[in-house]
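Only one protein chain is missing; all other protein chains are in place.
Chain IDs A and B follow the sequence of writing; residue 1 opens each chain.
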Amino acid sequence: MLAVQIKAKEEILPLVSSKRIFIFECLGCHDVYYPVEEAQKLIDSIDQEIVGRATLDYLCHADYDREYIKAYAREIERAEVILVFSCGVGAQVVSSLLDDRKVYTCCDTLYLAGFQGLTAKEFDCDQCGECYLNYTGGLCPVALCSKNLLNGPCGGSQGGKCEVDPDMPCVWQEIFDRLAGLGQLETMDRLGPPKKWNVSPA
Amino acid sequence: METHLEDYTKFRPKPAEEISDVVRRAGRMFVIACGKCYKVFEEEDEGQHNQLLETLGDDSARIAGHARVDFLCNEILSAKKIAGLELGDCDSIGVMSCGLGVQFLARLFERTPVYALSDSVAHSVNYPTDIGYHGVSLEADKCAACSQCYLNLTGGICPITNCAKGLLNGPCGGATDGKCEVNSAVDCAWVRIHERLGRRGELSSFGYVQTRDYSRPSWKTENQLSVQNREYRHAGFYGGFHPLEKKEMTADKRIEPLAEPKVAVIFLCQHLGKRAKPIVEPGDTVKVGQKIGEADGFVSATIHASISGTVVAVEERPYPAAGRRELAVVIENDGRNEVHASVQPRDGFEALSREDLLDIIRESGIVGLGGAMFPTHVKFSPPKPVDTLLVNGCECEPYLNTDNRLMIEQPEEIFAGIEIARRILGVDSVLIGVEENKPEAIATLSALSEKHPSVQVVSLKTKYPQGAERSLIKRLLDRDVPPPPRGLPFDVGVMVSNVGTLFAIYQAVARGIPVFQRVITVSGEGLSRPGNYLVRIGTPIREIIQHCTGGDVERLLDEYDVKMGGAVMGIPQESLESAVIKGTTGLTVLRKPAVPVSEERDCIKCGRCVEVCPMHLYPLFYGLYGKQGDPGKTIEHKVEECVECGCCEYICASKIALLSFIRQEKAYARSADKG
Partner (left out) sequence: MKTKSNLERVLESGHFAVTGELGPPASADAGVIRKKAKLLKGNVDAFNITDGQTAVVRMASWAAAVMGKEEGMDPIVQMTCRDRNRIALQMDVLGISALGINNMLCLTGDHQKFGNHPAARGVYDLDSIQLLRMVRDMRDEKRFQCGDEMAVEPRLFIGAAENPFADPFEFRVPRLAKKVEAGADFIQTQIIYNLDKFAEWMKGVRDRGLHERVKILAGVAPIKSLGAARYMKTRVPGMDVPDSVIERLQKATSKEQVSREGINLCVDIIKRVREIEGVAGIHLMAIEWEEVVPEIIGAADLLPRPVFAE
């Protein structure tokens, strides 16, 4: 469910210098975004002995990891460093299962809008616990405005674009257009009170 | 089974007053509720909706109707489902879902107000600093996708999602007894990190100072990623996935003839339809290309000897489809390789009538050689006119290069086969679809197509199951074949034929050679001589594998799995006793996984199977009802429309054997249909 990019080798090589390595690689989300070739390139650039390599789907699933850890017990035992190619969840699960071992991740996890649902989208939901969509024509300013503004656009909205990024649409322009289309422009006059940033459960 | 399921419910109803207020200003409202995701899947009752009506009290009269749509954020499927709803004369749409569903519907219903009846909730200690996403399994660990992973410094415990202040450089002064000052029910992340680093012997590495870069990645990067991802996954047709192709092992290997087997096991059923009737007996001598099995009725196919020698048995032998035994003619090779007199080049075949050509095809035992094995003479006699011939050169299965090599080495013959097929079908327009991972084949065919103005070669972005007829028709012609089991390509004026089949048509019609041999790819790990081989039908798998490993194969199955076909759709072989049939596209030898296929877990409604189903189905239901022993319910979920491409099972995060449930339920549906 997450997209990853491979860390620079300058960041990884000092962690593995003259150590035996075991590799966990997760392909569960490779259809989302997992750069197979770049991962291999990083692995190829490591000069140390690779004592084993487990490739599996859904490294985030602790049950599966336990089985693999059992199957590769000997190799993992021999390894001094365990490298993980997966999103931050997979890396954390492996770390927690190999609690006293040096487990390092080789990936940075990227954010993909819409992916707390199922598909990548141009819009997003921050799951803020205080849905504003009823006042914004169904477009979310919490997730999509650079400044999280709740009372209309700032002074930087021009030509439908956000001042922060000329490629990024101004969500408040979109909200305005949507409400105009719905004949609900009066909704724009509503004073949006300060947001309760603490309503999502911890 | 120990589970680590966390409750990831993504939304909860808005407070009662707010819901009442919305409904009062919304006029008549139709309510669409998402079936929720990332939770243990159990069939839900009307609970969610009844609760809403209860909340509304007298105002519930304003609700015009309601519907549940699973995975509401799946825009393509949900739009289709919603188009089929009777919304009546409602003034507004109410939505119970996370913000993605609400926003999607607000886009879909441009002129109708869409209202959220629920608030979405994030699950992070650290909200709103960062939102903790999880993987597809429901573990406690979360990832905020911050693009600058700190786990290598923190013993693999994320301070961004686990520390209430998102501190990167150690704990604050507030932890008491190892608990967070903000929430005493939660362990202080930094206490945990400190302990873990201690166990890992990494406490000395603690001296760093980290400052977070909130500017990365840019909106453009993220958005491009989203757009690219969507385009990549929806390219050409909805669903499917991108397996690792692994074609390089044999892509450049020329087709080599393999020595004829000492004994050929020629099954009498190498096609869909009725088994052929044997017309030889033990003791008979036969020659190469001699007919040994007569088609039994229209939907059946003729069978030919592939070697010369003596028939030693007509008996049941292990069939390549797991667990089955089938009647076969067993021939012992006399080593003479004598060709039967019926195998004669046919001069002037260009002048033959459509009926004559179909006769030759039937007599030559031609069936769909892409693996489907449907008798070609039946397929080429469609009850409706067709206007386009789609030549399938996709070969989307990993490892296989059978069609690829044929296109490279025998392109003239394929084009000649296409011309024959065109005459039979009376079509002008021919499209050859080839996946872009076969550049040499595309170049070869494209060069030749210049001499054939009605034939166009199209390069397709690689995706499985591209080669499935429906996917291919959708992608190349943008026509939707009505759903199976009744809808077929000719319903939209299309005939699809595999390149191998067209090659066989040319061989049969022009050269008089029936189907007694075919090209297969033998590939995978542990083979010293992987390659593309021209093999006789009936060659035992053992002999082929022996040739390709160059040695002892007895212990092979201990370490390797052998599949007839490719890695995805291939049929696993329990032994090496079976033999090549007409539908054998290859043999794939794969190292057994270090961990055997895991026992299945509860479905967690991650929705991956829905995302990959090219038939727009919701495969998770087949697993659910299959387990509940209620196959009747799967008919409501259109199990009959499944084409068994296997994408759902391949992607399933809970390792549920969806295909076997589906096959069982389809069988039930067929019997229910008849009964």
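Following the convention adopted for this analysis, a contact is a pair of C-beta atoms (placed from the backbone, for glycine too) under 8 Å apart; a residue touches a chain by one contact, two chains touch by 3 or more.
On a predicted model such as this, the values are computed, not experimentally measured, just so you know.
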Chain B residues touching the omitted chain (full complex): 211-216
Residues from chain A at the interface with the omitted partner, ascending: 146-160, 163-165, 170, 172-173, 176-177, 180, 185, 188-189, 191-195, 197
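By our rule, only the chains that are shown with their structure count from here on.
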Chain A and chain B, separation of their C-alpha mean positions in angstrom: 26
Sites on chain A touched by chain B in the complex: 1-3, 5, 7, 11, 15, 27-33, 36, 54, 56-64, 67-68, 70-72, 87-96, 99-105, 107-131, 133-134, 137-140, 143, 146, 162, 164-165, 167-168, 178, 181-182, 184, 197-202
Chain A-facing residues of chain B, complex: 1-4, 10, 14, 22, 37, 71, 73-75, 98-107, 110-116, 118-128, 131, 133-137, 139, 141-149, 151-152, 155-158, 164, 182-183, 186, 196, 199-202, 217-223, 225-227, 229-230, 232-233, 241-242, 244, 594-595, 598, 601, 606-608, 610-612, 651, 653
